[in-house]
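All protein chains but one are shown in place.
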């Protein structure tokens, strides 16, 4: 693992928990932890239970005992690290967004595919059993033919201009603020549930023009919010929105999907719930049904056999790690979402930025 | 109509609206209004559109042009007024609770039945299309055999000891405070949806020992809240609770009914909604369904053809008046809930008080 | 009144109820009803309580005993009728949308303003006490400076291609389907709560290509849904969406407003509720507050003194009629929203259509 910040801790815990929750084909062990210098790595390694530590991530990548390189370092460094790992023949697990631009993401995809390397990216919300349920409902035709989708991801951790949660997110070279951070989540969700996006028209903007960075107020260059109209390749229409300054919202990533025979929606501020409406209900008994996650839904039973005994946000990462570990077995299909999928997401991010700048529709194929 | 206070106004408006909303068999007109004195009656009569007014309710009762006497005066006066009206051969519409005791209620029932008079009592929450829907679901066996019910009626209008909404409610001769006021509503609901109650064990209590009445702090003798365990005649079990000091609750009259094949619940702080769960749902698709009131439900379409275009609390009274007017037609069945039903409710109120005093189970048949 | 369809009935009932609920400066009476022919008018007039009836709306407009002409006829006829009424010196109350195009609306505005005529348009959702509460919160600065708004109006009454609720809505000369019908409501709400809109980029589309009209399947030319990104003149950003094929939605007109110090949202499928979040809450006690409509809010107390005793959709029209009647008094300010406001709404509708056709941003000033 490279990096031991917030996501590093989440990954370490998820690897441990995955071995406990699931009957894995292989037991992952944190063979080595790399961080910015020896001392930082040593302290973090102790806390996270790493067998060895290093201040040089290139040493980690080159180490013969390492099968999988897990990149939780800042966005800006993903590409260089992943390319080195691929070159060394290691499989790679990398946090989203894959790279600040789709060009960078594409180089990572090309390298991995050329080398026959297995990759995975951390779009954890896709791993929620509720997401799987939504997909099952849609693919089974339970709501008919999908013609519209609304997607949003709203939080408010950047609302206060004087308290920055992740200062490095304001470096425009790391990506366009919320567009990269939360936008990539909701784009991945739209693609997963409804399908490829053909074009977008978007409006991203900076609401808080100055923030306290490194002790002084500085101008902000990255987006606080964006809104986009989208067209899917299959003709469905919709909206995608993201904000990190949505007052009162804490983990409001949600989706509403409309079909000719019904609709469904969820919002992960209640991450164990899905609402379903179908048009085949008897007259006077029509209504949205509130489905609580339970053992009938994918992966839930591995955590608890009891319906309504809810899963946590952290558990989504545990499921992701299970998919990762299983997907690394040569005899299994590769894991998903892989770098190619992350690149596809990034292409939509790029189209949102291009559309915002040009004030017109942008086609994903041009990204 | 006798009385022109809050309920007098609600009745007057409901009579007018009923003629507009429904295609009534007869058009009601407010022929005469009686109040405490000529002047009060005159002013109120003008506001409410009465043809004539009087300061002597006995004159109203005796008037040959009056077909129906509508009693909205304080509880304490219901019996005397109703008995006089019955003696004069008038049909009677009387607000709940019918009388402060079941003995008084019984005298009213006996007089009315002996005289062949049609009567009605104002348990307006029974008239909600959602209540009718609940009954239809239960009676149709959609939730199987009912084995339990929970009922509550919580408001907070008496929470502040220095601001009394209806000072006369603290006169113990008018009934036992919340037990009479809100308790009678939730008892009528339990009887309507599940059936006759066999016995209760209850605990009523005075939480705020002194209140500002007539400008000074005085000891309180009537209940602020009660809770009761109940057994229905058919064997189902349950609870009934009422409070007028439930902080934050404004019109929380609700019911939860459990059957062997499902359950339903509603709370009229959202008076256009009912939640339904049935055990026959496919695995992984189980959930409570939120049904919005609409034209498929009883009486709703008379107000609007559009589902989800909600009815108001006042509309419940309009439906009640329609039932009253139709029930007064000799060619129709008599209206419901009549005095007998109101007496049955009062018997349960009495049993709650008796049980609270005796600290044991009380049988309704003994009331 | 001209027209006696659904809206005619709602208006007639609202006029009656307004006189009962409010202490009006003048008591409205339905002096004359005009409809398509004498017989239709006569039958409807009886049902609605009109003093006189006519098959010729021009006769009504010319009648010297008429002070106010109330137009509830189909959209297509609004302009001709209103212009005639204005020419005859009558005040005019007209249902939304005012006219199929902003040009038509503008002619109505110009005529009314030149003649010094008072006008009003029926954007009833603006009259909800909850809407007034939202405006009070925003204008009082309780959520800081507004930087974003999301607005939607979703219903599903046109979802079934074989059951049309209002067939005339599929005539493209009457306006662009849902864009005119529900779109005008949510646009009026956005303008009311946040302010004038500067520009839009939109995507309207026809989802169900053929519908059963007049007994046979015919191609559809008007929109089933649209989504738009908007920019307000003061710099706030947002979205507006409308659909009449949103599965399961019955009266989901809602708004979410974000400010630098908080946010609020409501959805009128629960038309007596508003959710409020402010950033000044103590740590660990932050949350959205659910406010139930009550007598502390504008106009509510005229219906009932009891908080939580909910108002109905029809009650919104009653408040609207009160505003109309009071606004017709020469000594009072004119009513609102007037024709000019309805034209402003229509300009946004036109911009949405223009933007959809051109696939780019459209400026309202160009409409």
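We just call them A, B and C in the order they show up, numbering each chain from 1.
Basically, a residue touches a chain if its C-beta (ideal position, glycine included) is under 8 Å from a C-beta of that chain, and two chains touch if they have at least 3 such contacts.
Since we're looking at a predicted model, the values are computed, not measured.
Novice: Can you list the shown chains that the omitted chain is in contact with?
Specialist: A, B, C
Novice: So one chain is hidden, and I want to know which residue out of B:60, B:73 or B:143 touches that hidden chain in the complete assembly.
Specialist: That would be B:143, which touches the missing chain.
Novice: One chain isn't shown here. Among A:25, A:210, A:314 or A:332, which residue touches it?
Specialist: A:314
Novice: Specify the residue from the set C:78, C:297 or C:340 that touches the hidden chain.
Specialist: C:297
Novice: Could you pull out which residues of chain B are in touch with the chain that's been left out?
Specialist: Considering the whole complex, chain B reaches the absent chain at 143, 147-148, 150, 159-160, 201-203, 205, 207, 225, 227-229, 231, 237-239, 241, 243, 245-248, 258-263, 277-279, 286-288, 359-361.
Novice: For review purposes, identify every residue of chain A that touches the missing chain, sorted by number.
Specialist: 6, 10, 12-13, 16-17, 20-21, 155, 157, 249-252, 269-272, 292, 294, 303-315
Novice: Residues of chain C in contact with the chain that isn't shown?
Specialist: So the residues of chain C touching the unseen chain are 133, 276, 281, 283-292, 294, 296-297.
Here is the rule we go by: only the chains that are shown with their structure count from here on.
Novice: Report the inter-centroid distance (CA atoms only) between chain A and chain C in whole Å.
Specialist: Each chain reduced to its C-alpha mean, chain A and chain C end up 41 Å apart.
Novice: Specify, in ascending order, the residues of chain B that touch 2 or more different other chains.
Specialist: As it turns out, chain B has residues touching two or more other chains at 292, 294.
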